[in-house]
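Inspection log for the structure reproduced underneath, given as structure tokens.
Yeah, one chain of the complex is gone here, protein chain that is, but the others are all in their spots.
Note that the chains are named A and B in the order they appear, and that numbering of residues resets to 1 at the start of each chain.
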Amino acid sequence: MSGTTRIAGGLLAAALVIGLSGCGGAKEAPSASDGKPVSDAPAKGGTLTVLSNQDFSHLDPTRNWTMPQMDFGIRLLYRTLTTFKSEPGAAGAEIVPDLATDLGTSSEEGRVWKFTLKDGLKYEDGTPIVADDIKYNVERSFAPELPGGPNYAQVYLADADKYKGPLKGARLKSIETPDDKTIIFKLKRPVAEFAFTVTLPTFAPVPKAKEAGAQYDNRPFSSGPYKIETYDRGKELVLVRNEHWDAATDTVRKAYPDKIVVKQGLRQSVIDDRLIDSRGDDDTSISYSDVTSASLAKILPKPDTKARMVSEISGCTDMIGFNTSKPPFNDPKMRQAVQFALDKQALQTAGGGPEMTEIATAYLPPALSGGQAQDVYGIPATGDVEKAKALLAGKTLDVGMTISTGDKAIGEAAQSGLKRAGINVTLSPVDPSVYYDTLGDTAKTPDMFTYGWCPDYPSGATFLPMIFDGRTIVEKGNSGNVWQFKDEAVQAKIDEIQAMTDGEAANKAWVELDKQIMQATPAIPFAWKKKPLLVGKGVTGAFGHPVWAGQLDYATLGVKQK
Amino acid sequence: MIIYLSKRLAAAAGILLVICAVTFVIFYVVPSDPALQACGKTCTPERVAEVRAQMGLDRPIWEQFGVYVVGIFAGRTLAAGVECGFPCFGFSYQNSLPVWDLLVDRLGTSVSLAIGAAVLWLIVGLTVGVISALRQGTTLDRSLMIATLTSASLPVYFVAMLLLLFVVRVTEILPYPAYVELAEDPMAWASNLILPWVTLAALYAAMYARLSRAQMIETMAEPYIRTARAKGLPERTVVVKHGMRAAMTPIVTIFGMDLGGLLAGAMITETVFGLPGIGRLAYDGIVKSDQPVILGTTLLAAFFIVLANLAVDLVYAVIDPRVRYS
Partner (left out) sequence: MTTVSTPAASPVAPAATGRSPSRVIWDRIRRDRAAKFGMVIIVLFVLIAVTAPLLTMINGWSPYDFDPTAVDKRMAGVPKGILGGISAEHWLGVEPVSGRDIFSRVVYGAQISLLISVLAMIVSVAVGTVLGLLAGYFGGWVDAGISRVMDLLMSFPSLIFMIALISVMPEGNRVLLLVAIMGGFGWPYIGRIVRGQAITIKHREYVDAARVGGAMGASILFREMLPNLTAPILVYATLAIPTNIGTEAALSFLGVGVRPPTASWGQMIQESMLWYEVDPMYFLVPGTCLFLTVLAFTLFGDALRDAIDPKGSR
């Protein structure tokens, strides 16, 4: 970096502060660490550029179920019955009505849920959004032609076992649409939090007339504030305003920029460099994916650049899992030995250091355990090798560990820590795309592996039962309970908590269950990460949304007018 | 000649078919299951089976292969009733786009990259080679040869990173490379491709300089050059008309092969500079186990290589009739 760019950077930052105080100064000074937006000077117009190292896997609302693109789709292209507030911190985890007029009314102890649509809702061509279009999209999530999306509808809806989707004309009876404004869901069992479930893109409208099967992915029809102008997959997506979207019906989406361009297939390190420099058009650009840890080393020492980095807690827990179905890790003692031998501090450094990662000591992230991280074992951060050796009782272990290619540093840190106690680990890096297949085949599950879990919405119910219930294990394509952990007492406890109607009590019970499972140690939680995302100097309203794993909330992003 | 040509064409087609079959088999035994991947996070075994049937993956391998090969020429209809017209290379598992469209789309980038770099390295490489040859043994010759050796010994990505660091990051002479279509904005197209061109050209120019120098020295020692000189022709004419022409013949053939290889995608250069070319497409396909894309890119790449070989052989056959009967 030359001296001149640095001076220019300093000047711009100063101008930004003055601009803020000129506005009346009700807002606090921008800061990255406390979850507040990086800068807050909303203005309509301009072009926001999103620099991405990848293509969206699915923008089709039926199939969109991975974190960054869920946020992107829901905030820009389609609306759902309810949605999360567009606010940082805990407030972001609250839901508000979106297409619906309220958060839904339930009857029959939560087995039937009814939503009413707002007036004046329109698609990008001006045709009205009707209740049947939402029903149609939910039905699409059953179609084998359109896999990959959230499976909540299949799990919750009544009389849907044999249903194979609407593409061949069959409709689902357990969703009723008595008129264009009303939609009624009939469920198998009571679901108290169904109002949260309908924030998922499965509950966005898709007009039947626009059905294109798998090709719909390339041109989803917009009900949100933007529509697709061009989409050259893997290269560029251009969004322009949807003139028929009515801001009066939408309390969440701000839709500041006139145009949003997503440039895909760039190298992440190049994206980082461009945003650090933030010159020319990069001024109004943001990063789609996390900055690399090497780039963090460039960003952290520079306060003005660091101020442009959003780093919200992702809400996910990173774990090292065991195959508990076969030796040596069918023995809880051996698993505990690893628990003690692991050097979590080295893992933390590998994950970007204390600025970016907190050492995890329980499964539930602090947000799900009342804001307070619990620590069951109280092991020092660098591990307790003596205790580990005592548990191993003179034995040495030779085990395999499968990691995804991007987690090499993590794998090496684990390997080096365990070696101290006589546990020799052979690392097998596997490409991320086949990683979950490898874990999911119970015949081939490696001795050790890394795994992460993020709650779908802030509730212990989307966490512990999903990964520790022994009844969910399937032979192939196993996910969630990848450690094949079967424990009658834990399962009984899960059923007990799920039957609770008191949310407070349930939350406390989940925390207790967390402790109980930690004793058995089917997996070792090691990191609660922040999501580091860099934005250009001219970007406004950038903050990490707590529900979408700390991804930028696309509803509030804007660019400064030049 | 016609018999020779048809024989060669048949051989080329055979090679392509075998390459297709080998690729097909390799990715048939791959540990990852495309159906499982498509199915998403939590997926019941029944649903995986449905998805597999949907994708046509439940049929035996030879049947899938037959369908694929016939589809290339005749087009085919997929299970969901989606038409895949000629030439049908299937649909990407990743984004459901026809692989042929993806190939056509990415080819522009690879062609832009290859042709631009080729022009650059031919000019620089041959100039350096010829000058070195004519000044054989001088300090100029030696320093040029040291430079080319150095340049040839540096890995492509090393050069690429240095260029990015100095031309883009430090001096800010050029913007970060981002591919722009030629038709869209020729100036932006060129300025964004300069660095990749230079990167590739640095490697090839060095090889061509060394090669053309050697050829040139050999040719200039031939008796007919002496004869030409003795006839009193100007040195310029001797060098250009007699020397270079003869020296270039083997270079032209190697150039054909190199260009063929590059048209098939310069994987590392495209990756470093984030250019959406064939090499990048192939790499992404492999990484994501996107079998139709891998098959398509491999076949296209093999096609270019086979085509280049064929062209080179044909040129030889025209020059030297003996080849046809050997």
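Just so we're on the same page, a residue touches a chain if its C-beta (ideal position, glycine included) is under 8 Å from a C-beta of that chain, and two chains touch if they have at least 3 such contacts.
For clarity, every value in this text was computed on a predicted model and none was experimentally measured.
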| item | value |
| --- | --- |
| Residue touching the undisplayed chain, where the options are A:Ala43, A:Ala209, A:Ala247 or A:Ala294 | A:Ala294 |
| Identified contact with the non-displayed chain, of B:Ser6, B:Thr77 or B:Thr150 | B:Thr150 |
| Which of B:Met207, B:Ile225, B:Ala246 or B:Leu314 contacts the chain that the document leaves out | B:Met207 |
| Candidates A:Pro303, A:Pro327 or A:Pro354 - the one touching the absent chain | A:Pro354 |
| Where the missing chain touches subunit A, by residue | 269, 273, 292-298, 300-301, 343, 345-346, 348-350, 352-356, 405, 408-409, 411-413, 415-416, 419, 426-431, 438 |
| Missing-partner contacts on subunit B, residue numbers | 11, 15-16, 18-19, 23, 26-27, 29-31, 149-150, 152-158, 161, 165, 169, 207, 210-211, 213-214, 217-218, 254, 257-258, 260-261, 264-265, 267-268, 271, 279, 282-283, 286-287, 294, 297-298, 301-302, 305-306, 309 |
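Just so it is clear, only the chains that are shown with their structure count from here on.
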| item | value |
| --- | --- |
| Centroid distance [mean C-alpha coordinates] between subunit B and subunit A, Å | 39 |
| Touching residues (chain side subunit A, partner subunit B) in the complex | 1-2, 5, 55, 57, 63, 65, 144-145, 147-149, 151, 164, 167, 213-215, 217-218, 232-235, 263, 265-267, 270, 273-274, 277, 279-280, 282, 431-434, 437-438, 440, 444, 474-477, 479-480 |
| Sites on subunit B touched by subunit A in the complex | 30-33, 35-45, 47-48, 50-51, 53-54, 80, 82, 91, 94-97, 102, 105, 164, 169-172, 175-176, 178-179, 271-272, 274, 276, 280-281, 284, 287-289 |
